[in-house]
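Sharing a structure, written as C-alpha cells. Questions coming.
Of the protein chains in this complex, all but one are displayed in their positions.
A and B label the chains in the order they appear, each numbered from 1.
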Amino acid sequence: MNQANLAIEITDLTIAYKEKPVLWDVDLEFPEGNLTAIVGPNGAGKTTLLKATLGLIPPSAGQVLVFGKPLRQQRRLVGYVPQRGSVDWDFPTSALDVVMMGRYGHLGWLRRPGKAERDLAMQALHSVGMQDFAGRQISQLSGGQQQRVFLARALAQDAAIYLMDEPFQGVDAVTERAILEMMRRLRDEGKTVIVVHHDLQSVPEYFDRAVLLNVRKIASGPVHEVFTDDNLRAAYGDRVTRLGAAALPQLEPESRAGLPVMGK
Amino acid sequence: MNLQDLFTALFFDYTLRTVALGSAVLGAVSGALGAFAVLRRQSLMGDAISHAALPGVVLAFLISGSKDILALGAGALFTAWLGTMAMVYIRRRTRIKEDTSLGLVLSVFFGVGMVLLTFTQRLPNAHQAGLDRFLFGQAAALLERDVVYMAVFGGGALLLLALLWKEFKLVSFDPEFATGLGLPVRALDVLLTTLLAVAIVLGLQAVGVVLMSAMVVAPAAAARQWTDRLGSMVLLSALFGAISGVAGTLVSSLAAGLSTGPTIVLVASFIVLLSILFAPARGLVPAALRRRAQASGALSQG
Partner (left out) sequence: METYTLEIILIAVVAAAACALPGVFLVLRRSAMLADAISHTVLLGIVLGFFLTGDLSSPFLVLGAAAVGVLTALLTALLERTQLVKNDAAVGLIFPALFSVAIILISRYAGDVHLDTDVVLLGELAFAPFDRFAPFGVDLGPRGLYVMGGILLINLAFIGLFYKELKLSTFDVGLAAVLGFAPAVVHYMLMSLVSITLVGAFDIVGSVLVVALMVAPAASAYLLVNRLPAMLALSTGLGALSALTGYLLAFLLDASIAGSIATMAGLIFLVSLLFAPEQGVVAQLRRRARQRWEFAALMLNAHLLNHEGSREAEQENRASHLTDHLRWSPEFASQVITYAQRSGLIAVEGDHLRLTPAGRQRTLKHYPSSGTLEGT
C-alpha cells in the first residue's frame, strides 16, 4: 500500500455521548486518492466518525490528522456533504446560492461572493448535471436533485478530501449514477473520497476500500480484504454472512481499480 | 378626517409624525431581524425576550434612579439577554423542550419584573410612574429623541446584519456545514439572538411586551410568501414592518379608543392574511386556481 501520503490519519479516536462510547479507540488511515466506504450496522458510529473527522463532535480521546497536520489548520482541504435531512429545505434560497456557500470558507469574513464565486458555483452545478436548476428554490427540487446540490456545494469547496454522509440515501437511479461518476472522477483526479454507506451489496462495485465499523473498527483496507465472512459476522452478526459471501465472488483483485457500473 | 387631511397631518403634526416615524423604524428593524428568527424557528423567542426585558427596565430604574431611555434600554437588554441564555442552557442541558423553556423564562422573568415594579411603586419618592409604559407600550408618548435612539441602535443592528450577512445566512441554513468551514457557529448564534433582543427592546415602549412578538413574526411570515430569496425576504419583511408601523399609527389616530400598538399588530396581521391568501407562488387562492385549471385542462384533454 502506498503509505507515503495519508489524507487522513485517525489515532485512538474515542467518542462518547453521555459517557456511553459510540466510537471506541478507532485507528484508521485513509491513503490519498482512494474511494472508501464506511459501512456498519445502524448505530455503529458511522456518521459520528465522519462528524468527528470534520471536528463537528469533540472527541473524548484521540486525534485526527489531515495530511499530517491537525484539522484546525487544514479545514479548507476538507469538503463535506451532510445528510439531506439535516437542513430545512424550505429555506428561501436557490440551488446556486447553496452551492456558493461552499466558497464561504475561502472568502473569509466581510467579503461577499462575487462573479468569481458565481462562476465556480455554476461550474460545480454543471458537473453534477444541475446547471438548469441554478435559480430554482431548493424545496422545488427532488430528493436526488437536492443531494446533487449538496455535492456541488462540496465540489465548490475545491477540497482535497471529501466526506459524504449517505449520499445515496433515497435518491433516484439517475442521481445515483451521477454521484458515482463524480466520486470516481474526483478519485481519478487524486482526491480522497470517504463515504458513509449503508448498502453492503454495492460496496464491492462502487468502492476501492472499505472500513467496517461497529463502535470499534472491525477491519479496514481494500474491499476484498475487508469483506470476509469473519469480518462481516463480527460487524453484523450472523444474519449478513450469506449476503456477504454472495458478494465476494465478484471481487477479483484486478478489477478493483475500475469496476464496471452494473446495469440497473 | 379624509385621506388628504391624514397626509397633511402626517407631515405637519409633530406628534403624529414622530410616532409614525418611530413605528416605521421599529417595524423595519424588527421585521428584518424577525425574518431570521422565523427562519430559525425562533418565532416565539421574541415573546420570551420581550417579557424577560421587564425586570431589567425596573432594575435599571432602581439602580440609576432615572427614567433615561438609554439606562432603561440597557437594563432591558441585559435581562432579555439573560433570559435567552437561560433558555439555551435549559434546552441544551436538560430534557426540557424548547416550548417549555420559552414559557418558563417568559412567565418567571415577567413575574420577577412585576415584583420589582410593585416593590418600586411602594418606595417613597420614587417617580416610577411611566415604567409600566413598557408593559403595554405607548406609541403616542414617543419623543423625537426616542426616535433618534431607535434609528441609531436599530441602524447599528442592521449594519451588523449586513456585514455578517453570509455568515448569518449559512448559520441559519446549515449550522453543521458552517462548523465544518470553521465558522464560530455558537458565537454567531448568540450575536444574532442579541441583535433580535436589541430590536425588541427598541420596540417595547411603542407597542409593549405582549404585542412586540407580533412585530417579529408577522412581517417575516408575510414576506416569506412573496419570495424565495433570503435577501428579498429580509427587505420585504422590513418594508412590511415599516408599513404596519406607519399605517397602524395613522389608523389609530383616526378614532378614539384605537390604541396604537394593537392597531399596528392588526395591520401586520392583515398583511399576513393577504399574503397567505394571494401571494402568487405560494398563496392559497392562486394554488387553488392552478389546481382547478389543471383539473379542467386534464378533463378537456382526456
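Just so we're on the same page, contacts are C-beta pairs under 8 Å (C-beta built on N, C-alpha and C of every residue); 3 or more make two chains touch, one makes a residue touch a chain.
Just so we're clear, the structure is a prediction, and the values are computed from it rather than from any experiment.
Checked against the full complex, the candidates B:L16, B:A74 or B:V108 give a single residue touching the omitted chain, namely B:V108. In the complete complex, the hidden chain is touched by one of B:L117, B:L181 or B:L230, namely B:L117. Contact with the omitted chain, checked across B:M150, B:A178, B:L192 or B:L211, is made by B:L211.
Summarising the interface, subunit B meets the missing chain with residues 38, 41-44, 46-47, 51, 90, 93-100, 102-104, 106-119, 122, 132, 135-136, 210-211, 213-214, 216-218, 220-221, 224-225, 255-259, 261-263, 265-266, 269, 272, 276, 282, 284. Although one chain is not shown, part of subunit A still touches it, namely residues 11-12, 14, 16, 19, 21, 24-25, 27, 41, 44, 60-63, 214-219, 228, 230-231, 233-237.
Quick note on the criterion: only the chains that are shown with their structure count from here on.
Averaging C-alpha coordinates per chain places the centre of subunit A 41 Å away from that of subunit B. Of all the residues in subunit A, the ones that touch subunit B in their complex are 51, 54-56, 72, 75, 78, 80, 82, 86-88, 91-94, 97-98, 101, 104-105, 107, 109-110, 112-113, 137, 153.
Of all residues in subunit B, only 39, 41, 163-167, 169-170, 172-174, 176-183, 224, 227-230, 233 touch subunit A in the complex they form.
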